[in-house]
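All protein chains but one are shown at their positions in the complex.
What follows is subunit A.
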Amino acid sequence: MSKKKPVIFRPFKAPRYSFEKLRICRRCRHYTALSEERCAHCGRAALIPVEKYAVSLAGRKVQTRLLVILLLTLAGIYFGQDLQQMVLCGAGGLVLAGLVYYTQRKVRQNENLYALNKLLGRNIFSIKEDLELNRQEAVTVLRENDVLAYEKLREISVLLRGDRISRQRVALLHGFQLRKDMTLELEQLLLKDFEPLLAEYIGEIARVRPELIKDRTLRYVKNYEVQILEMDKGLDIMTAVASAAVRMKRYALLYSGMIGRYVQELPKDRFLRLSRLIAANPYEPWNGLDAKVEEIRELKYRWDPEV
C-alpha cells in the first residue's frame, strides 16, 4: 500500500534571472529568497526586490553628482566679485549640469545594472548567510508542515543549487503523491552521484510528466543504469524512462542503446511510437534499435494489425 501523501503545492514559476528571487529589507538590510510578507529579522514589511533597491541606490548616486555640480556653481556665484563673473559661473555651471544630466539619462539602464552588480558583489557574504538562514527555517518547519518546507526549499534552490538542497527536496518529494497538474521539476534536482530516492522520483516523473525527461536526466539514468537495475523497481524505472525517451527522435537516436535494452518492456503505445519513428527515418543511425524493434514486433505483435 502506498504511504505517499496527496498534497497541493502553491503555483511556482522560477524567475528568468536568479537575482529576481532575492529581496532585501530596507530597514535592516537582510536578504531573503522566501516569499514572506515581513522581514524575518526585524519583522517589518519592508522587503523589496534587490533590483528595485539597486535602482534607488543608482538614482541617489545620480542625484548626488548633480547636486555637487549645482552646489559648486552656487559657491562660484557666491564668491563672484562682479556680475560678469557671477553670470559666467552660473551659466557655466548650468551647462555642465545639463551635460551631466543628459549623459546620466543616456546611461541610466547600465548604471542601474552596475549598482545591482556592486550591491550583490559587496554583500555576497551576508547574502550567503541569509540564504543559509532561509534554508534552516525551511528545515525547522519540516516536521510540522513538509509541504511548506518543500515550497521554501524550492524557492531557495533558485539561488542555492548545491546537492544538499536537492537531496532534501528529493527526500520530501518522496513522501508526496505526484500528479500531472503539479508544478514539478526534475533537471534542477539531479545530483552528482547516485541516489535511490532520486531514481525513484525519475521513474515517477517519467510516468506522470514524461515531457520533463530531458537530456540531462537521460544521461543521469544511463550513467547509473546498473545501480537503478539493482533497485526493487529498477526495471520499471528504466522502462518508464525509455518510454519517455521515445517521445522525441533526438533522444531515441542518442539513447538508442539504452532504449534497446528495454524495448521488450515498452507499453504498446510507446512501442508503436518508436516503431513509427524508425519507419519514418529508416536511414538514421539507429545503432541496432531498428533490428530489435523488428524482432519484438515479430515476437509480441505479430498478429496485431495496429503494429
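The working rule: a contact is a pair of C-beta atoms (placed from the backbone, for glycine too) under 8 Å apart; a residue touches a chain by one contact, two chains touch by 3 or more; residues count from 1.
In this text, contacts and distances are computed from a predicted model.
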Quiz item: Name the chain not shown, per its UniProt record: "CcmD family protein", "Binding-protein-dependent transport systems inner membrane component", "ABC transporter permease subunit" or "Xanthine dehydrogenase subunit D"?
Solution: "CcmD family protein"
Quiz item: Which residue, A:Asn110, A:Thr140, A:Gln177 or A:Gln264, contacts the hidden chain when the whole complex is considered?
Solution: A:Asn110
Exercise. Pick out which of A:Ile124, A:Val139, A:Leu229 or A:Ala291 touches the chain that's been left out of the picture.
Key: A:Ile124
Quiz item: Thinking of the whole complex, not just what is shown, which of A:Leu99, A:Val139, A:Leu229 or A:Ala291 touches the missing chain?
Solution: A:Leu99
Exercise. Could you list which residues of subunit A touch the chain missing from the display?
Key: 17-19, 65, 68-69, 72-73, 75-77, 79-81, 85-86, 88-89, 92-93, 96-97, 99-100, 103-104, 106-107, 110-111, 113-114, 116-117, 120-121, 124, 127-128, 131, 159-162, 166, 187-188, 190
